[in-house]
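With one protein chain removed, the remaining protein chains of the complex are shown where they sit.
The first chain written gets the first letter, and so on, giving A, B and C; residue counts start at 1 in each chain.
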Amino acid sequence: MSDVIATNQTILVVGGGISGMTAALEAAECGKQVILIEKSPSLGGRVSQLYRYFPKLCHPTCGLEINNRRTKMNKNLRIMTMAEVAAVSGEAGNYSVKVKVSPRYVNENCTACGDCAKVVETEFDDEFNYGLGKRKGAYLQHKMAHPQRYVLDPRVIGTDDATKAKEACKYDAIDLDMQEEEIDLTVGAIIWATGWQPYDAAKIQPYGYDRIANVITSVEFERLCDPHGPTGGKILRPSDGQEAKNVAMIQCAGSRDQNHLKHCSRICCMASLKHANYVNEKYGEEGQSTIYYIDIRAIDRIDDFYRRVQELPNVTFTKSKVASVVENKENGNPVLHGVDTEGYNRYANEHDLVVLAIGMEPSVPADAFPVEVKINEEGFIEADESNGAVFAAGCSADALDVNRAVQNATASALRAIQVINSVAGAEG
Amino acid sequence: MAKKEYSFYPGCSSQKGASAANYMVSVDAMCEELDVQLNEIPDWNCCAASIGYAGGGELPRLAMSARNLALSEQANPGQDVVATCAACWLATKETQERLHEDDGLMEETNQALSAAGLNVKADQNVRHMVEVLIEDFGYDELGKHVKRPLEGIKIAGYVGCQTNRPFGIDGESYENPKYLDKLVETMGAEPIESYEKKVQCCGGALAFSEQDKSHELIKGIIEAAYDGGADMIVTPCPLCQANVELYQDHINAKYNTKFKMPVVYYSTLMSVAYGKDAKQAGLNGQIIKAKQLEEIAGK
Amino acid sequence: MSDEKKIGTYICKGCGIGDRINTSQMATIAERECKSNVTKEHDFLCSAEGVKMIQDDIDNDGVNHVAIVACSRRAKTEAFNLENVAITRGNIREGVLWVRPDTDEAQETTQEMAEDYTRMAVFEVGAMNIPQTSGQSEGRKNLLVVGGGVSGMTAAVEAAKAGYASTLVEKTGSLGGAAAKAWKRIPEHTPYADPEDTGVAELIAAVEASDKIEVHLNSTITKTSGAPGRFSADITTESGSTTTENFGAIIQTSGYTEYDANQLPHLGYGKSKNVVTQAELDAMALEANGGPIKNADGKEVQSVVFIQCAGQRSEEEGHLPYCSGHCCLTSIKQAMYFKDNNPDIDTTVMFSDLRTPGAGGEDFYRSGQDKGVIFTKGIASEVTDSGGGCTVKFKDLILDEETTADADLVVLATGQVANAGVDIDEVPQDEPGQWEVSVDSILNMDYRQGKDVPQLRHGFNDSHFICFPYETRRTGIYAAGPVRRPMDMLQAKEDATGAALKAIQAAENADLGRAAHPRSGDLSFPSFRKEGCTQCKRCTVECPFGAIDEDEERYPLFNEARCRRCGTCMGACPVRVISFENYSVDTVGNQIKNVEMPDEFDEKPRILVLACENDAYPALDMAAMKGNEYSAFARVIPIRCLGSTNLIWVTDALNSGYDGVVLMGCQKGENYQCHFVKGSEIANVRMSKVDDTLQSLSLEPERVATYEVAITDIERAPQLINDMAETIEKIGMSPFKF
Partner (left out) sequence: MSNLNTEMIEKYRNNFLKEVTANVEEGEWVKMCMQCGVCSGSCPFGPHWDHPPQELFMMIRAGKREEVLTSSSMWMCTSCYNCIVRCPRGLPITHIMHGLAHYADRLGMAPKEQPTMKFAHKFWDNIVKNGRVNELKLSLGVYFMNGIAEGIKTSLKMQAVGLGMYKAKRLNPMEFFGGHTVKDKSGMQAIIEKAKEIEEAKIKKFEG
């Protein structure tokens, strides 16, 4: 990977989620040289961990398949996985970027035949499933992982699992001596698309995420419903593996709250409406969803999705920020306490499972940016002259749904191209 | 460790013959062991607590706490103000903070204080005794002084409200603070970590005016301690202690329960663990006797 | 490169293929049966040496058609990304090895599978040609931007910054659109506390200053024709003079019209002069310019009520079923017009769900509260004139009571209605040669399928795709701003910038003859044999992208740069005269024909599976990765889209002795997931006709099954194949085996 050639007419895209992939592909399909770097072992980011999209209930992996194919076919685009930006210097049209590449311990020879995973024994929490399941110490991040190449968990290096894996590989693809590399790139413009992470639910103490097994987050719920997920698509609750049929969705879990995230994360309401759909789809009449909300924010033309969910017989809406969740020790059911503010009704409702519609927090903390950019109070990158040729794309720029993130990423591609073209123009 | 000095605000209930007199006794014993010198604020007055509001408006109440701060600044300059009573700590700390963030209020308050020739800067830290223990000593250090580990005693840490909210102790969570459990553990006893009502309100001052409503809450607090298998409850708050200990007969009568749950102060636990005798530990201040502690203290 | 085809077949023995399958047998078949000119096996084909081996044959032996018999086309794609050759894959890893048990009894059928996939690959590639562009494009890169509001101006300015010229056509006499009539805008910068200057003046200045932007005021588009890289548009002024200009791509930023509040008599509009819309209030504020705002009675407004969702989010006749997204923030902005002028003015925002999303939204809401704007969760039922003011009757949802509020002024938050031109699903098409200009149309396209860009829902020109907001159904024409989706200024500017990128990209790709999304980069394009054409028009009607026009003689006219290479036309053609160089009736037909057909008594049925390459085929791949087995009798052929399925494939299959046919496409209907829009839909219609064929052959209808398969169906997809195998066991083998 150290033979990456880049010039001040190259565009660097940081982050291989849907925003980064989009920005990179759109620019590359305009004939520009693009380098896309991604921290994890494969592309796809947060959306590849979703089961379905609202409001169409279509599958994110469908779009990922298209984007993966575009990526494989496009020779203007080069990908570096397990790579992070360590430092950036220079100015618009001429940045030098230090990229730290962590060892994968598996080289290009890998055919993804899976023999290494067969022999490795140690298992670790599967990050891709938010720790809801286990994965081997040699693994493919997920079935659609691109690059389709295995990874060795650094924790097995030095153990006989590592040697077993090496021996199992017929293609000399496992290189246990791989070291962390640092690569210097010269680029003309940078598109920052490091996206978002779910807010730490344990910090929302009244909801007991850290104390009550059957309180999970919306992103975890997506994994439960996904056939590729740890339960093969069954809604099994953590405490006892029983099917959860009576599910509560708590809105603004971390969002719109000065004790946590000041901003509205925009996607959570729609996500919960979608989750109510999952429950309805799986159990029909037997299922029951209750959505506790402050305002339902089904913005613009997808509002009719909200109305469709309202029409479902087994979905209840309660205008209330839940005050606290306690566990019924008998059966592990979470009990929600609060007041329905539409006409003042107290409730103590018992559910099988609570799904916290968890807020969206920028992945990179404001103080950890390796590059000088204007960050607003919410931690998002704000468009500003002083950012030079560093352009935010997707959820680095704001709390956005997929559609808006992609739209925004496409715009950022043009902004980068503007810089590249003026450099090219200047150099004739 | 060198002697530590603090400007001390005992508060009304800690006075001789007052409802938390035993608290004071045990605090003295504990501080003696830890080589802490408490310099009482001369001629301190009541903090107006959180129930003073009907008669007293905002400013008069602030002024009362401000008077204590002013006196402390005079007598014990540079020393942190330390309170043992939750309400005292809360009212004083709130006053200190509000005066700081609001210049207008600071000015008005000093106008009022000038009526007695006083003036306040309100630049001292206002701390609860528990903070002193955790922050200035730390669990390890506190553990070193244990002479008689409280082995085999199961204790529910009842934090209550005002030593927890809104300021919190040691940055711990409002819903599930663990410092009492840690203290209990440090003293060699067994904390009831799953104790569900550790931050449940006991009715506070309204235990006087709204007895039935409060007793309902108190019942829950004691019940949960029994459910958790506790031998006794420990608390850092005089009002919590009083409310939870005193009304058990009434509650038994009303709900025909058989509560007899000792409610002790952390300082009592520590004094016993530190080898003090029952009297020094304030154990004879218990209305419901904490027999296990007495046994250990008796040794 | 010489014209004669030289086929190279390369068989991989890696990933355990060599251990379980007799590859030399496959090689023999490739040479003897399939006339492969060069045939080689390799232990590790995707390795550097393996690929070099192939490249050498291309460079030195003139191999120009390459069949790689190894893993799925979805694996190791970069390694086998060979240039200037026709190339295909025989999938014997995911397609055979991983879906079959490693047992002795399974060995025979597994081997047969592998051998068939070898035949299929070699015969497919043999029928391919190396794609070359049509050279239709005129290589134009300049843009036509229709609509001179914030969206349009932004698109033009951003394109200019990247070095692309554009022509900005505005219907009215001035630039700025709706935003020019507003006093201030929703804040776009931290701390998101106060309304900001609209910035329209600066934008207009930037347009006027740019030497790359040509502006036509008082003008409309009276005709649009051509394709990306060679669009032609008639720009006609009010006076009627018309100039024709050529463009590389088009951006439609025709904006929105405020919903007609006259349809809301119950809210007092038209009855009381003191009931106004948000747009009208902004005009009043613009006039007041920071001074006190007066109501219709000339009274300085002391109290104002904003009614949100006026005629919106409602199924009622004549109301808008959607939310316009910006109105909550706009009302907060407008309430601040009053509060910033005089904090004592009572301002109430009456809402059902307050929608202030994103980083700035909640800050602005809080700022509004801080300034004393009162927010009431309530539904207004009636507004009546109280002489000099209004009385609002409403239900307070929090206090749960019917009550009233008096105000000097009532503002209705009415929504945005897209200026999307004519709805081509409603308006009948002009016959070729009889095309006419429509005053209601925005673009007046002379496309066979209608004058304007198709509308998605609620009259917006939006893309149907969540991951691809610019995946338009009219290649090279991109809608942006409120015509695409209801939105505020900030979003409109973002959207316009994105649309500009897509327009530029379309022009650039057209120049190179490359397809646009989703088969971006594909150089093949449809051609047809005029002699054979019966002028049935199915291709022109069915093309999901309106890429095919008709000439005066009623022959189809293919516009390469509009085409998205789905092959729907190919599937539609009853006489099979339409084909792509690398994807034709023959490339697929050959695969079907060359599967070895065991005779009836072998008890080895054959199941033809035509699987959409984007969803069903990956689903089968991933099922294989997971180790889900399926019948060894299946022969899977990936197709670009179910829409490209020509009935002849099914008929031929049945005629040549296949016992069952399974077609796997994407979800159709309202929430269709087919990335060629109608492909799956159309295929279903076509397959309904298959029954006739079956009857004529006196075959059971169960032998042909069409399914919607999602990419997540890793359990279901193999199951569907196995179901067919079971069905065949029940109803017996096909009698058509020779």
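Note that in this section a contact is a pair of C-beta atoms (placed from the backbone, for glycine too) under 8 Å apart; a residue touches a chain by one contact, two chains touch by 3 or more.
Just so you know, these numbers come straight off a predicted model, no measurement behind them.
Participant: Taking the whole complex into account, name the chains on display that the unshown chain touches.
Facilitator: Its contacts among the visible chains are A, B, C.
Participant: Using the touch definition up top, pick the residue from A:Ile5, A:Ala87 or A:Ala323 that touches the left-out chain.
Facilitator: A:Ala323
Participant: For the chain not shown, which residue from A:Glu38, A:Asp115 or A:Asp257 touches it across the whole complex?
Facilitator: Touches the omitted chain: A:Asp257.
Participant: Among C:Ala205, C:Ile398 or C:Val575, which residue is in contact with the omitted chain in the full complex?
Facilitator: Of the listed residues, the one touching the omitted chain is C:Ile398.
Participant: List the chain B residues touching the unshown chain?
Facilitator: 12-13, 15-22, 43-46, 48-60, 62-64, 67, 108-109, 111-118, 161-162, 165-166, 174, 200-201, 203-206, 208-210, 213-214, 217, 246-247, 249-250, 284-287
Participant: Which parts of chain A are in contact with the chain that was left out?
Facilitator: Touching the missing chain: residues 206, 252, 256-260, 294, 319-324, 337-341, 344, 346.
Participant: Tell me where the left-out chain touches chain C, residue by residue.
Facilitator: Counting only chain C, the missing chain is touched by 346, 354, 365-366, 369-370, 372, 374-377, 396, 398-399, 403.
Simple rule for what comes next: only the chains that are shown with their structure count from here on.
Participant: Using only alpha carbons, which chain's centroid is the nearest to the whole structure's centroid?
Facilitator: Central by C-alpha mean position: chain A.
Participant: If you average the CA atoms of chain A and of chain B, how far apart do the two points sit, in angstrom?
Facilitator: Chain A and chain B have C-alpha centres separated by 46 Å.
Participant: Centre to centre, by mean C-alpha position, how many angstrom separate chain A and chain C?
Facilitator: For chain A versus chain C, the centre distance works out to 24 Å.
Participant: On a C-alpha centroid basis, what's the spacing between chain B and chain C, in Å?
Facilitator: 66
Participant: Chain B: which residues touch two or more other chains?
Facilitator: Residues of chain B touching two or more partner chains: there are none.
Participant: Among the residues of chain C, pick out those that touch two or more other chains and give their numbers.
Facilitator: none
Participant: In the complex formed with chain A, which residues of chain C make contact?
Facilitator: 14-16, 44, 46-47, 71, 74-78, 81, 158-159, 161-163, 189-191, 313, 315, 321-325, 351, 353-363, 377, 397-400, 457-458, 460, 462, 464-470, 485-487, 491, 494-495, 497-498, 500-502, 504-505, 508-509, 517-518, 520-521, 614-615, 618, 622, 625-626, 666-667, 671, 673, 675, 710-715
Participant: Note which residues of chain B are touching chain A in the complex, please.
Facilitator: Residues 173-176, 196.
Participant: Would you tell me which residues of chain A are touching chain B in their complex?
Facilitator: Residues in contact with chain B: 205-206, 208, 211, 324, 326.
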